[in-house]
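Comments concern the structure below.
Of the protein chains in this complex, one is absent; all others appear in place.
Moving on to chain A:
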Amino acid sequence: MTMPEQILSGATVFALALLSLALLVTVWRIIRGPTLPDRVLGLDMLVAIAIGLIAVVAIRTGFNLYIDIAIALGLVGFLATVAFARFVLARGLSPEKASPEQAAAGAGKRGRTPQAKVARRKRKGGR
């Protein structure tokens, strides 16, 4: 093994370690994320990191076909994010997130309080 190849091997291991750490950090945001769009954003970021991971694996194993898989994964991730954005738009705010005091009051019975219904009607009627 020559000197540049050793450096490349070390660089792949370093990149894999960094990408694994990035995956863990992003998963923490998905679990924690206070709202739905935060989680969607975390999933988008997860796809981007997975694409990088696949590229590193392609370098490490020498199978160039992995690059096509990465491109296909990018397409799927883009479509998933667009679909989730449409869903966020169609759903609006979740009832328990409408206001903090309501969330504190209605923690036991989720979301079907009359105030929430009125607020939702108002939101839908606007524009």
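Keep this in mind: a contact is a pair of C-beta atoms (placed from the backbone, for glycine too) under 8 Å apart; a residue touches a chain by one contact, two chains touch by 3 or more; residues count from 1.
Please note the rule applied: contacts and distances are computed from a predicted model.
Q: Of the options "Protein-export membrane protein SecF", "Na+/H+ antiporter subunit G", "Polysulfide reductase NrfD" or "ABC transporter ATP-binding protein", which is the UniProt protein name for the chain that has been left out of view?
A: Missing chain, UniProt protein name: "Na+/H+ antiporter subunit G".
Q: So which bits of chain A touch the chain we can't see?
A: Its contact residues with the unshown chain are 2-5, 7-8, 10-12, 14-16, 18-19, 21-23, 25-26, 28-29, 35, 37-38, 40-42, 44-45, 48-49, 51-52, 55-56, 58-59, 64, 66-68, 70-71, 74-75, 78, 81-82, 84-86, 88-89, 91-93, 122-123, 126-127.
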